[in-house]
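The excerpt is restricted to a subset of chains, each kept in its original location.
Letters A, B and C name the chains as they come in the text, with residue numbers starting at 1 for each one.
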Amino acid sequence: MTLRQSLTGITCPIVTPFDESGVVDERALGDLLEYLLAGDIDGLFPCGTTGEFASLSRDERRRVTEFTVEQADGEVPVLAGAAATSVDDVLTAIEDAAAVGADAAVVTPPYFHTANAPAGNQQFFETIADESSLPLLLYNIPACTGQGIAPETVAALASRDDVLGLKDSSGDLEYFLETMRQAADADSDFLMLQGYDALLVPALRMGADGGVNALSNVAPEAYADLYETATGVRGAELQTAVADLFDACGEYGFAPATKTALEYHGVIPSAVVRPPLVSVPDDGQAGIERDVDGLVQSED
Amino acid sequence: MTLRQSLTGITCPIVTPFDESGVVDERALGDLLEYLLAGDIDGLFPCGTTGEFASLSRDERRRVTEFTVEQADGEVPVLAGAAATSVDDVLTAIEDAAAVGADAAVVTPPYFHTANAPAGNQQFFETIADESSLPLLLYNIPACTGQGIAPETVAALASRDDVLGLKDSSGDLEYFLETMRQAADADSDFLMLQGYDALLVPALRMGADGGVNALSNVAPEAYADLYETATGVRGAELQTAVADLFDACGEYGFAPATKTALEYHGVIPSAVVRPPLVSVPDDGQAGIERDVDGLVQSED
Amino acid sequence: MTLRQSLTGITCPIVTPFDESGVVDERALGDLLEYLLAGDIDGLFPCGTTGEFASLSRDERRRVTEFTVEQADGEVPVLAGAAATSVDDVLTAIEDAAAVGADAAVVTPPYFHTANAPAGNQQFFETIADESSLPLLLYNIPACTGQGIAPETVAALASRDDVLGLKDSSGDLEYFLETMRQAADADSDFLMLQGYDALLVPALRMGADGGVNALSNVAPEAYADLYETATGVRGAELQTAVADLFDACGEYGFAPATKTALEYHGVIPSAVVRPPLVSVPDDGQAGIERDVDGLVQSED
């Protein structure tokens, strides 16, 4: 099975558990990974947005990736987050990830200086791809980077063997479909992964290859089931079951809401996040707990 | 004269000159600094937005700051850009800057993860201020960070001795005035610096303490003159003289347009920028050259 | 068959043809209606956005609706656009439409003054529904009205017998699905119609009842076919065939692009629009012609 084939299905963008003093908690991370692997997740993505990568030091990113590779133990591929604002820093993150055994690297457009012309992002990604020792997964998340990756840019990169696919977290299905259409012309194997949980079933029904979804941290079995049954009635029911908890992610932030759900569910011991993120306020906890109960019940 | 007193007037957010292969060009940087000091600039701000800080490595940022401190030679203060996405990385940048002799550090809110609640940015800045060995200048630039600093947050920080003031590059004068009003209640010495060139004269006429303006790279004397004469007719004329070149910054990006102007004006040998920024296209060069001629003529 | 049952499928928001001097051209309108009825369209919606209702006088709106009712001759229902900025003007438009035989009225939120609180739009719609002699179809088009209709507002109105359903032209599938979910709880018969052509197939695959789509003016048979085959491969192919022409609608405006397509296709004699709309420029015509050829070929 090729790497692309392995990545059809659901990849989990794992949270990075911290202890009460804000230090990475490897024991909790180990418990989380065990929970996810038991839940039939198809891939692991440490150091993404939900993983608070931008609040981790270089050493922490490398170690979280290494630990994830060790725990995955070849069972599922590991895609290491390697986003940064400069070509050199992205390449450093990629080589760190390669050194500890990651299978691929996930890269966003730069997120302080946005490209002043359409060619800028393409040049940024091409320079990285030329130098990288790992294949790349493009990651579109304009809410965080200030600028999306144009469908034309994705299509231009899709023809390269070392660019596997796209994770799209824009929340814009028209963009997803247009990009899927243009990328398929360049490479029929290009992976289209839906990163916005509320659009997962519609994307799968339109031919997406899978999802990379924050809430698969909380309910991996429900997501695996959703992927298998997406085109049927069961898939729609599961999408509905996801909706309320996803609203909480929109309201309180992905890492705070997902960690709160995981703490309530007993997978990690603490929902601590690093600044500027703040924990879910007391009056938001009960709602999340109710949503978790609803989502986990839907797994049966 | 206190540091705050020194910073009333015009501070230049200096570009970082690269040679044709994209390497930092210290000889060009030296020429630029000599040009700015001869032009009566009141402060130097290396490693800001116009300085493409997010495309520089840690070593490059430290060296550019060190070189600027050496050239300034105590004549004017040096404010080192220290923006990053995590508390630890900001503190590392600040201590690097302190070690090479910078007078203060300039900090933005984090620019990938935005705060999920108002308290998040305040906590981010307070944690940094508590640990920093340099005083801080806050830097509001929502177009790049995705989220501005709320007036209430600025006011809460204004009462600290180690938070000198705010550079506002939002382009929103109502925000600037409201923040000035709230900060003055907390500390009447709090520095309010206008970072959006097209609003410099209105801000000065409303009581701003100065500006931090990309185009002072190109025409330092015009900006010094503008500051001195802001409330009179001459100030308005100079604001108008700035307008066309500022439009080009909006169209082509600050670093690309400013570097193109500096190359045409003979201050630096090359307008090279790093990806994702791309150089001003050929059909934009002539306009910038015309604007530079207009602005430089206005200096007399 | 109830009115709601009749409206499952594709309703055409018809353009209002003008002659070269900008006067409503009834002969051209007659030809268009004949073309649409022959193309198996399920409903007719005169005086909508694509119909340039906001550029028509009260008399013109009444007459265009009357003429449409006459031509439809009971074969398909006629939904008359009745949007206005005040309760009284909406009710006047509804009674005009009722007097000439329309089956229902389509209403947007007010589009100059937007509600200053969530309750405002609900109160606006309820006041209208209480007084209206026709059942209503809600119309969500935030790009034109400045404010969308909240899912909660739709759900509150869905329980009324005299509110048939929602046409959503937001382009936001997450909104559509969330609203469908909430409305279904209030009334399982509530009609959910997708008004954004590029999202028609995804919406149908998620359970939408039909579409109200500008480009069904140009290719009614293709849209009827798309509706019938939406969940299969053929539906996806037709969605792709629609995409390029829909892009032109985004670029040149719905009425200008649709009228240009209809003129090229020989259905109406002139693509004239009223100010502030301007005709598609010469360099845009060829692309639209190519897209029309592609779309019409897909009908076979």
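Convention: a contact is a pair of C-beta atoms (placed from the backbone, for glycine too) under 8 Å apart; a residue touches a chain by one contact, two chains touch by 3 or more.
Please read all numbers here as calculations on a predicted model, not as lab measurements.
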Assembly copy number, counted for this structure file with 3 shown: 4
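Heads up, the rule we're going with is that only the chains that are shown with their structure count from here on.
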Graph class of chain-chain contacts, one of line, ring, star, complete, other: line
Innermost chain, taking as reference the mean of every protein Cα atom displayed: A
Relative to chain C, chain with the most remote C-alpha centre: B
Whole-Å gap between the CA centroids of chain A and chain C: 37
Gap in Å, rounded to a whole number, between the CA centres of chain C and chain B: 50
For chain A, residues that touch 2 or more chains besides their own: none
Residue ranges of chain C in contact with chain A within the complex: 171-174, 177-178, 181, 196, 198-199, 201-202, 205-207, 236, 239-240, 243
Parts of chain B lying in touch with chain A, wherever the complex brings them together: 49, 52-57, 83, 85-89, 109-117, 119-121, 123-124, 127, 143-146, 252-253, 255-256, 274-278, 281
